[in-house]
Every structure is written in structure tokens, then in C-alpha cells.
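A protein chain is absent from this complex, but the other protein chains hold their places.
Right after this comes chain A.
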Amino acid sequence: MSQPIELQQDETFVLNVGPQHPATHGVLRVKMTMDGEYIYNAETVLGYIHRMHEKMAENRTYAQYMPNMGRLDYLSAMAFNHGYALVVERACTIEVPERAEYVRVITVELNRISSHLVWLGAYVLDLGGFTPLMYCFDDREQILDLLESVTGSRLTYCYFRFGGLYNDIDDAFISGTRSFITRMRKELKMYQKLVTGNIILMKRLQGHGLVDRDMCQRYGATGPVARGSGINYDVRRNEPYSIYDRFDFDVPVFHEGDSYARYLVRMEEIEQSLRIIEQALDQLPDGPVNPEKKPKVIKPPAGDYYAAVETARGNFGIRLVSDGTKNAYRLKLRSPTYSNMHLFDEACRGMLIADALAFMGSLDLVIPEIDR
């Protein structure tokens, strides 16, 4: 089994996993020093798709920078839209109409589900099971179709505007979302049977990839990684933004800290997101989705602003320093997987390569968001 063994550094070799490797899902490179199939240490190397997103913010107007938000975490773009819209609205004190807030929550939660579905499919693919990927993408397709009908794009959304939205939702979207909720609940039961209870999967995940509470805190891990290690923290509930305080939902927390706990957290989050969407659809008010008066040119007063949202992967914080011009003076993004990934080196020591890659998958890395 994979209990820590005595590793000798003088008998190691270096295995270069990535930047093109099926398990790294993108262009992450991990330099693993190995003793046989055991990992002595693993150094993550970034920089292969660095695009200077933070610097770009200093050269673009606030509205021009919105599309960049879809290109950070391409699976959870809506939440990044939300974070950026929030910080600029806070800076300029723009009021958001009720309906727009509800539509924001609905689309963000739909996007969260689609992100978790991609993770589920890709993760089981990492473990060698190909079929769940197809099922997950089939379900995700429904979400993408719904979101495409209102946002115009399928992946890199640029849907939010300061104070509102690009487009209002229609009845077809609402009924489509309702039927999706029914469908997804049925599908979740199927995933329970096909994946969650699978003996091989349980053997591979339970007790493997242990991350304890202390390690999460030291590295600043958030999201499902922290919640799988017993940290009961979710920005949506602990620091409610938008209208999240109006909904009744649970924050799933597991204390085992293994890959299986993180798996269960995400599966449970899909159900909780469905609950939020259901409530939001029931309470959806009529009205405009854009404020009546909004500054023509966004020029936040000089100062320091911060907003945080819960993306599918954890706490996304965005700090904006404005000098009163139409470009930001400095924009700092705090993206969740950047912190989550750095756990990997410390936690994977002494693991077998197969377990380490299963562990890496359970962290749900999206490289463009780490390496921005």
C-alpha cells in the first residue's frame, strides 16, 4: 500500500510529467523526483500559458477588461464575471436591480454545476474510467445550451455588466432550467450507482491523497479542497455577497481529508446548487436587469476595493486599486487553484505515482487560472 516508506535520495530519477501529459489537464508541468514508483518530491513548474491578465487590467478600461474574466477559469467563468462586477460596483457604488441579482445567482450556480460535471468526468477519466466523462458532458451540454441562449457564448462567458447583465432571461430559459433540475437529480442518482459506490474507485480514493486541516490553512486552500478537510468555509455563506443570504442551502463539509472526501463535497455541491437555482427561480421578480442610471464612463474614485466570490474551485478574491482614471492602477487576482495546487508537493511525498495523479485530479486544477 502507499504508507510512507524510507526513500533514498541518491537512488532517484526525475520524471517529467507535463507540460503535455494526459493527467495534468493543460500545461502544468510537474518535475517528480522518483524512487521507483514512489515520489520523493514534486516540483510544480508554471509559466507555460502566462498571459499577463493582471497587467492587462492596467491598460484596458474597466468594461474592456470584463472578457478577460472568462479566460481565467474557463470552467467557472460566470463566477469570475461576478467577482469582477462586484468589485467595480462596490468601487463606483452602482445599485444592481433585484432581477439582475437573481439571474446572476442562477447563471453562476448553473455554471458551478457544469464545472463540477467536467471535473467529475475528467477525474474518473484520470482514474481510468472513460464512460462517466460522456455522461457528464451530456449533462453539461444541457447547461451550455441554456447559458448559450442567454449569454451568447458557451464557455468563456462575458455576461455580466457593471450594475446588471448583458441580456435578460426568457421563459424558455426558465422552463429549460426547471426541466434540467429534474433531469440532473435523476442523473445524480445514476452517478451514485455508477461512480460513487464503485469498489475500485472507493479503494483508490479512500485514505489516499490526505490533506489535513493545518496544511489547508498554511497553503490558503479554499473551496472543496478545504471543505473536504473539515474547514467549514464557503464565501457564499460566511461573507454573503449578492443575494446569497436569501437562500437556504447547506455547505457540505467532510473531515476525512482524502480524495474521496473532496469527491463527495463536489457531488453534494451539485445538489446544493440545484437547490439554490430552484429557490431563485421561485423568487425571481420582474423588472429591468440593468440600472436606470449608470455612469457612462466607469471611473471609480481613487481607493482600494476588494470583493470575493466562491467559484467552483474556491475563494476568488479580486483587489482593485484605483487612481480615479478610467484604467485600474493595479488589479490583483487571488485565484483559488493557485493555492490549492501548491499543496501538491508537500502532500504527495511518499505516494505512488498512480495515487499522486489521482490526488492531483481531486484538487481540480484549471491551469489558465493558476497561470494567468
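Methods note: a residue touches a chain if its C-beta (ideal position, glycine included) is under 8 Å from a C-beta of that chain, and two chains touch if they have at least 3 such contacts; residues count from 1.
Definition applied: contacts and distances are computed from a predicted model.
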The complex's invisible chain, by UniProt name, from "NADH-quinone oxidoreductase subunit H", "ABC transporter permease", "Monovalent cation/H+ antiporter subunit D" or "VWFA domain-containing protein": "NADH-quinone oxidoreductase subunit H"
Residue, one of A:R51, A:R154, A:R185 or A:K203, that touches the chain absent here: A:K203
Identified contact with the non-displayed chain, of A:D126, A:E268, A:E310 or A:E369: A:D126
Footprint left on chain A by the chain that the document does not show: 1-2, 13, 15, 21-23, 37, 124-131, 134-135, 138, 194, 198, 200-201, 203-204, 352-355, 357
